[in-house]
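Worksheet: one structure, shown below.
Complex shown without one protein chain; remaining protein chains in place.
Chain nomenclature is as follows: A, B and C, assigned in order of appearance, with residue numbering initiated at 1 for each chain independently.
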């Protein structure tokens, strides 16, 4: 069983540089790409980040194991470079098996939380 | 009349373990899969949950009657196992008739509510 | 020029029965189906509402004039029946010309606003 597509894009991207609580990982302002790999093969995913005023950065390499979910925080990416805060970006995902990608942001710059989420844009190669 | 697809995936999934008000069902932090069955046949839906570090759990079995809407809270699932709180997951839906699935979360960990929603990713078998 | 599809579904639907401010229309808790008709012909749209425990209600009839946008509040529907508050529902839209439908909710039960939005699920007949 597999479901999804092999190429995905998230046009929106912005990690707020402030959080109401920097100690509690749950409430740190963050962006996540939630990836589902329902297939029986590990998914090797290659991620490129695009910016407004500089060349793309990447690829980042992530593995989503067979029959697993991975909620990847862009905040945690480090290789080849961390994702700058308070900066507009977009991202593209290329996987060798079909996956499903959903984009979520939690913004805790104010005491109240704000959330957004959308299934990313998917297409096959 | 029917509309939709037979397989759906929600890559994001996370039920916050806290709520500002645990007594009032409306304000309990929750995630829902809203399912529309506009066809004239009952939809038998089979749901699998995927996690980051353990095997998939399911199937859960749900029926969406003909020409009915069902807003299913993941919080209410119990068989074969409840959905752990504060835990990342994804979900896949397989229906024997076309349905439409939309994902919604209400997060009331703070006094202010936060909402997210997206049409899930659909495909036909 | 036209863009879109002729059939759309919104699986989520829920008009909160309370608002922090019932006097100011902007801040009344509401759900909207935002419809874009970029074509040169008026769009006659037929809307059906689906519920969990009763038969579908409708059709509601709405016209989106040629080259116009219409942000229709479900709160304002009256014929053949108003939309019950605090009640789960889904909706299906059938148009005689291609349109684009987006679902939005503003929840003002608390002082802080909560918003959700998603492009609806579209297909052609």
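Quick note on the criterion: a contact is a pair of C-beta atoms (placed from the backbone, for glycine too) under 8 Å apart; a residue touches a chain by one contact, two chains touch by 3 or more.
Being a predicted model, the structure only gives us computed values, none of them experimental.
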Touch criterion as defined above, residue of C:11, C:35 or C:48 at the omitted chain: C:35
Residues from chain C at the interface with the omitted partner, ascending: 1, 3-4, 26, 32, 34-38, 67-71, 99-102, 104, 106, 111-119, 122
For chain A, residues in touch with the removed chain: 7, 9-14, 48, 50-53, 55-56, 86, 88-90, 92, 103, 105, 107, 109-112, 114-121, 123
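One rule holds in what follows: only the chains that are shown with their structure count from here on.
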Interface numbering overlap (same over half, different under half) for chain B and chain C: different
Chain B and chain C, separation of their C-alpha mean positions in angstrom: 21
Residues of chain C touching at least two other chains: 112, 118
